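Shown here: the complex without one of its protein chains, the others still in place.
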Amino acid sequence: MGKVVSLRDAVEANLSDGDVVAFEGFTHLIPHAAAHEAIRQGRRGLTLIRMTPDIIYDQMIGMGMAKKVVFSYAGNPGVGLLRRLRDAVENAWPAPLEIEEHSHAAMANAYEAGAAGLPMAVFRGYRGAGLADVNPNIKTVDCPFTGERLAAVPSVRPDVTFIHAQKANKKGDVLIEGIVGIQKEAVLAAGRAVVTVEEVVDNFDDVHPNACVLPNWTMTAICVVPGGAHPSYAHGYYGRDNASYLEWDEVSADRDRFSAWMKTNVLAASASDFVDRASSFRSAS
Amino acid sequence: MGKVVSLRDAVEANLSDGDVVAFEGFTHLIPHAAAHEAIRQGRRGLTLIRMTPDIIYDQMIGMGMAKKVVFSYAGNPGVGLLRRLRDAVENAWPAPLEIEEHSHAAMANAYEAGAAGLPMAVFRGYRGAGLADVNPNIKTVDCPFTGERLAAVPSVRPDVTFIHAQKANKKGDVLIEGIVGIQKEAVLAAGRAVVTVEEVVDNFDDVHPNACVLPNWTMTAICVVPGGAHPSYAHGYYGRDNASYLEWDEVSADRDRFSAWMKTNVLAASASDFVDRASSFRSAS
Amino acid sequence: MSDATADEMMTVAASRALRPDDVCFVGIGAPSAACNLARLTHAPDITLIYESGTIGTAPNVLPLSIGDGELCDTAVTTVSVPEMFRYWLQGGRVSVGFLAAAQLDRFGNINTTVIGDYHNPKVRLPGGGGAPEIASSCGEIFITMKQNPRGMVNKIEFYTSFGHGDGGDAREKLGIATKGPTLLVTDLATWKPDAVTKEFTVTSLHPGVAREQVQDTCGWPVAFAEDANETPAPTALELNTLRDLKARTKAAHSGTAG
Partner (left out) sequence: MSDATADEMMTVAASRALRPDDVCFVGIGAPSAACNLARLTHAPDITLIYESGTIGTAPNVLPLSIGDGELCDTAVTTVSVPEMFRYWLQGGRVSVGFLAAAQLDRFGNINTTVIGDYHNPKVRLPGGGGAPEIASSCGEIFITMKQNPRGMVNKIEFYTSFGHGDGGDAREKLGIATKGPTLLVTDLATWKPDAVTKEFTVTSLHPGVAREQVQDTCGWPVAFAEDANETPAPTALELNTLRDLKARTKAAHSGTAG
């Protein structure tokens, strides 16, 4: 398992200023620890891609790390709006933020096309939708057989993708279970991929043959970060910390409170803090 | 489980003369019993779709049931050529056979597009390949972002698809495990779907959350036909009967021998014969 | 059961519109409560789909997000997000899409994107998520929202998802083959589109609600159907089931287990 490195080293080696980066997760398995490490390393000028930017992108945007965000739903899941993202879009604080906005269907297809090595995704979408008028990256393609006009968007090909997964085996293959979201596509679409996992097990002999497994050669680095998805959850490991999502709504409402919170909970913290943060959400079994 | 019916009834209700039909399976889980029932019912004028037409399509073609075959690899897997298909294409025996030939990538994408409700599939393919010159259903689409010229083929939308799967639960959901091939797409792309299964179990509580499960409302009929894939195999149930594939090479080499074999082994047989045929290939466990 | 709150009445009325054999794409919030209430009452075999990839889910408590673990634990199967949008939504396998609206117009067009100019917004809302293609790919669309004049507006500021456009055959003109919005359930009334104009028209008022209340909380001049009647009050079963569900949900989410 030559690819197992510390999260600090993995972020340092794989994320540079100006990169196009995806920290993916669909409510489940959100790579909070990796995002916090990126914040500590103070990267700048990032283009952040994600279907559902939530707390971690709100934090990065609030810290002034992003020049652009590509997304399809920018909300605090189950709570409401993203206040740092709003402040950036509405008031350019702490910096102006360019946005490229799509629908979920478009983003899902764009990741899929990226994983498939295609330059674009073709789907039936955006009919009557306002985004088609404001996003120049929404175009059309005509079916040469039926004449139907379909939507086309560029594929998503991040420089680097970060995801969190349940486990790796000793060969470095990675297993994702439950709500698998868009993570496989995000890894396969990217030039580099860094995966944080809850644990390393000997082998996957007991895993279903058709489970979502990423072979070791599809990843650049693996980091063992138990609890690394907190306050999101890891199916089979720990549940969602709903109170933290509610708390974020208050923390992020005020610039000063936000800055103070980030200092204490991110800048002065480390990846190893996630074990404790997730511990009270672990199921008894 | 109102959808569980006899194979005879399911074929009668769902397959008509002139239908576009897919009996899918990728070496694994080939729906032999369903195909034999269709042969017994003497359907005519069928358009047969399959990535890998093998023995069952060789049999249907030899019996004069097909007017056209859409395919990407027409071979007896692990053995050689399909002699009845050759006889039809080369000598129009017992009837002329129209062919629409694609690559695997094109067919896989075309099924995928069919399942996705799209009129066409777009992929990077057929570059320099002769099929693009002889198949008018191979066209191109230009990427509006990069200008790259990509291949386009019509999606596959069969009137009806037949597949074989390991098991159904009492609600009628169906599980496919192991080499899952193109079966999910073939079912979702079709107007109707008939699934033969090895057995019915109480529930799928012990099944992996991301296993390939088709919800009951995606299928028209389910038929319990243990051994229904023989001489193909059913992962977890019985192995492949390689001798039968070799035998077919001889049986199919001669028109009279073929006709006699079909009479004995198909026309005068029934779905219940498959239990015995598969029994000696069941693993000890 | 006359002690139902307006919110409860809204959820119950919305749940009743779902048929036992529907395949329903469930938006979070009010739609989720209505869909699960239908499942727990008259439609036990309804298929509920959440855009996180969970198909045929039967959560014991309402999820807080569209990707709660409970949805996966109780699903028939959980697929990837691209598969969800390609095979299941775009594939035409969903009979009803159930959406909530932040801003809605009389033709069922929804805005959850921006207030003000798109490029220079007064308020930046979360955006459409799955809604643009839910609105065009599902067989029909049900919408639920609490009435207020800033939410139900004469003209929405952004077409996040397309309903009936400016009415009539606007969908056909865009090549959209599905029905679009066929039902709006608010906390005060049930609305259906006029057969010709496609303008939402009140077809029943919830018990105790006066027409003025409906008009006062709506930003456009409300049309009432000639035969508009009273929405049947929640039955004891409906109300008890909903309250039990909400109580279980509250208990689960205030705890630490996820």
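Should a chain be cited, it is by its letter among A, B and C, assigned in written order, with residues numbered from 1 in that chain.
Just so it is clear, a residue touches a chain if its C-beta (ideal position, glycine included) is under 8 Å from a C-beta of that chain, and two chains touch if they have at least 3 such contacts.
Just so it is clear, the structure is predicted and the values come from calculations on it, not from any experiment.
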{"item": "Contact set of the excluded chain (shown chains only)", "value": "A, B"}
{"item": "Of B:Ala66, B:Leu82, B:Ile222 or B:Val251, the one touching the omitted chain in the full complex", "value": "B:Leu82"}
{"item": "Selected from A:Asp173, A:Glu198 or A:Asp241 as touching the chain missing from the view", "value": "A:Asp173"}
{"item": "Residue among B:Arg44, B:Arg149 or B:Arg257 touching the omitted chain", "value": "B:Arg149"}
{"item": "Contact set of chain B toward the excluded chain (per top definition)", "value": "26-28, 51-52, 71-75, 77-78, 81-82, 85-86, 89-90, 101, 103-105, 108-109, 111-112, 123-131, 134, 148-149, 178-182, 184-185, 212, 233, 235, 238-242, 245, 280-281, 283"}
{"item": "Chain A residues touching the omitted chain (full complex)", "value": "112, 115-118, 173, 184-185, 188, 204, 209-213, 215, 217-218"}
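Everything below uses one rule, namely that only the chains that are shown with their structure count from here on.
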{"item": "Centroid distance [mean C-alpha coordinates] between chain C and chain B, Å", "value": "40"}
{"item": "Multi-partner residues of chain A (at least 2 other chains)", "value": "123-124, 148, 178, 180, 212, 235"}
{"item": "Chain C, residues touching no fewer than two other chains", "value": "72, 78-79, 86, 90, 137"}
